[in-house]
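A single protein chain has been omitted; all remaining protein chains appear in their positions.
First chain written, first letter: the chains are A and B, and each begins at residue 1.
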Amino acid sequence: METLIFIPAVLFFLLIMPPLMLGLIAKTKAFVSGRRGPPVFQPLHDILKLLGKGAVYSETSGWIFRLGPVISLSAVLMAASLVPLFGAPLISFNGDAILFIYLLALGRFVTILAALDTGSSFEGMGASREAAFSSYAEPALILIFASLAIHSGSLSLNRMFSSGQRVFPAASVLLAGSGLLIVLLAENSRIPIDDPNTHLELTMIHEVMVLDHSGPDFAFILYGAQLKLMLMGVLWIRLLSPSWAANPFFLTLSLCGLAIFIGAIESSMARLRLIRVPQLLIAAVCLAAFGLILAVR
Amino acid sequence: MIYPWSLPGAAFHLGVDPLSAAFLFLVLVVGFCAGIYGEGYLSASSGHIAKAPARFFFATLVISMAFLVCARNAVLFLVCWEIMALSAFGLVSLEHQKEEVRKAGKLYLLCTHTGSLCLLTGFAFLWRNAGSFEFSAFLAAKPLSMFERASVFWLFLIGFGMKAGFWPLHIWLQEAHPAAPSHASAAMSGIMIEMGLYGLLRFFSILGPVSISASVFLMILGLFTAFFGILFASMQRDFKRLLAYSSIENIGIILAASGLGCYGISRGNPALSLLGFSAAILHTLNHGFFKSLMFLSAGSVYLATGTRDIESCGGLQKIMPGVSAFTAIGSLAICGLPPLNGFTGEWLLYCGFLQMGYRREIIFFSLAAAVLSLIGGLAVITFSKFYGLVFLGKARSESAQKAKDPSSLMLIPMGILASLCLGIGLFPGLATKAAFFAAADISRSTPLIFSAGLQKWSALLDAVGLMGAMVWLLSALLWSIKKTSLKKRPVAREMTWGCGFTAPTPRMQYTGSSYSMPATRIIDGPLVKKEFHSPNGYWPQSSSFHSRVPDPALDTWLPKLTTPLEGLIAWPKKIQRGKLQFYLLYAAAFLIVILLWKL
Partner (left out) sequence: MQELSQILLVLIALFSFYALGNSSLIGCIKIIALQGMCLGLLPLIIDRQGFGIQILLIAAGMFILKGVLIPRVLSYAIREVKIRREMEPLIGYNASLLIGVFLIGISFILASRLPLPENIRTSLLVPVSLSVLMMGMLMMIVRVKAVTQVIGYLMFENGIYLFGLAISYQAPWLIEMGVLLDVFVAVFIMGIVINHIARAFDSINTENLTNLGD
């Protein structure tokens, strides 16, 4: 009986929460700049609308371009099945943390290929930056996972991000948490790494890669990106308070809180110059390494 | 199987154990595929490659390797090793009309013989201890002394490392692989360099545990080799050179995994050692398959377009659909991404690094895992660049517009290799079993530990494979959703969005050097040599920019080592006068000296 409620609940959560978070970010930014802003369910509405539209394909592109969004979304969905939301994840085994990182990498790889398939120099530029910055972000993620794995004695996300017998030292949580926050912002192309709302293609990273997608393809990409943001957000919240996150209401509330927090960061900061982005990511790696040192001590 | 042989100390002693079997399988499958492809390649290459020597050397290469992995006698091993090395030399210098090919061939010959010399000396040490050239005698002999162990370790590391291409012994690799015809480079990169690793693994099983510091050294050397290889791969323009550097990367990963295995032995932890060695063997198998696939597709592109420059290809996806599909699979596999085989070995290695249970050393191992993930990220850059620039977008040159898919004689072997990559990715259980059985002997694990490890890890890898299968299934589902929803709605084809610009040309596409620049910029400062003539004045005449990436080990450090050596060698060179009379004089002098000494 419990699973009968649990699985639909998880699916509902996975469907509604990611667009809601994005809506909240937009709302926060609008609020800070004194506007009313679009309704918080606007991103969800956009996705549904896009799913019902036709598509325009570039003459240059071929099957990779059409396959890209599909594979990328299914990779992120499979990654979602590994993350403990409230309660246990759908699938969990020892070593799935590595699989999680690599599934996200798979999604990124096919998105990059789809971007290169259009032959547009802007999209090539975005692809190149996305590939570069995420290759710096990945080691930080691995180091954070490593320090959690040492503590839980397991490489599965479920065990690593649940409250175990051993208490993770507070200082370590601080360091790993700030590292993970930088990784979260970088992987989901938020300010200060990337500005999702910029109007100049030259300065974009993720958004410029998906310029040519339209219709259902674009809906897949939007939803995949939002889902990724939520997954990383869940991990972040579970890192900070593993025991409370098992409560669905707390998790929902704190995800909303995280969205508002990201909105606040975006309203208070400018995007970094591209040349400074690697430095921030290296700082994330160093933070994670410091956290690891503390955790092992 | 033992047959007597007239050479002193030699016996034609063959045997197959799981380690040999794993490598034999690899040699035969890749040899078969590359051989068939080679036939198509030779007949399509319009005669500028001599066919007879190509076939002969290829056959001797594969056969010698097949015997090499089964050899149970050091003399037989060395003979096979030499035949392999020489046939590879023959293959590298097939197109000896070209200056660069001759240069690469010479370099290769020098390197491989330096390696052979080390091996010969190493085996001599073992022989002195055991009194026989049989491997079983080496095993049964009394333990070596401290000094002997150390010298044998270093000699074998250099000898086998020269073949495998550990940094900084890799210098011949990126020169020789592009020079050989593609089916030969596939065999060389997919299996020949892995013979070096086979030798090393065999040697570990004979010599027993190495010290902890040596195994840590192996891991660091492996990770450095891998990082170095992929960093240089990401900066290459010549795609065969790029693949050669990527071979260095994979060899480094395998070496790091073997180092982990050695570490397990020396810490008395056979479970860890089993994990490390089987990760090494699994990745060796996988690398053999995807790397030869990539070299075969590189060959097809080279044949179709006549260029190895990434920047003059492009848009081949539509005119070479077969090759492009197989290459896509190969690229996913070589980046180590999940639903394909490249991920399985790397996953085992990550698990080994992060779950070893030594609290004090865990920082080192976590850093190793982080470096591994950085390598993975750079691999994504490298191969998205390779695939994206060669197959996607628009053709950047005329020759790339006229390319077409090769004959089915060349496509089918690629298909076999690609399906192996897919198959191992989805059902890793079988390959994992093979790797574990092969690693059992080296890791000295008891049957209990072995069966526990095998059960645990093959079940987990099956779960990974299942996840991969679910990715494909989910993609199919989403694809059909998309298809049905698009069926009723308008689908248009338009120009690529050019941000308002309406007359883009293929030359305006992003270039490969720019593509890899953001990632490598913070590291590459001293590595990239730039020549920049900037435009001057109000009416600039001509300006140019040229950048190249020389290999520091080959172009900077090697000359520093060899220049003094040359001076040393120049002295005895004076004896060589080139006149018959002088040589007669030398012979007479030699005779007289010998007679005086002996009588």
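FYI, a contact is a pair of C-beta atoms (placed from the backbone, for glycine too) under 8 Å apart; a residue touches a chain by one contact, two chains touch by 3 or more.
Quick caveat, the model's predicted, so the values are computed rather than measured.
Although one chain is not drawn, the whole complex shows that of A:A170, A:L200 or A:A270 it is A:A170 that touches it. Take chain A: the residues that touch the chain left off the picture are 169-171, 174-175, 278-279, 282-283, 285-287, 289-290, 293-294, 297.
In this section, only the chains that are shown with their structure count from here on.
In this assembly, the C-alpha centroid of chain A lies 35 Å from the C-alpha centroid of chain B.
Considering their complex, residues 314-315, 317-318, 328, 332, 335-339, 343, 347, 350-351, 354-355, 359, 362-363, 366-367, 369-374, 376-378, 380-381, 384, 387-389, 392-394, 460, 463-464, 467, 470-471, 474-475, 477-479, 481-482, 485-486, 489-499, 504, 506, 508-510, 514-519, 521-522 of chain B touch chain A. Across the complex, chain B is touched by residues 51-64, 67, 70-71, 73-75, 77-78, 91, 93-96, 98-99, 101-103, 105-106, 108-109, 112-113, 116-125, 127-129, 131-136, 138-143, 145-147, 149-150, 155, 201, 211-212, 215-217, 220, 274, 278, 285, 289, 292-293, 296 of chain A.
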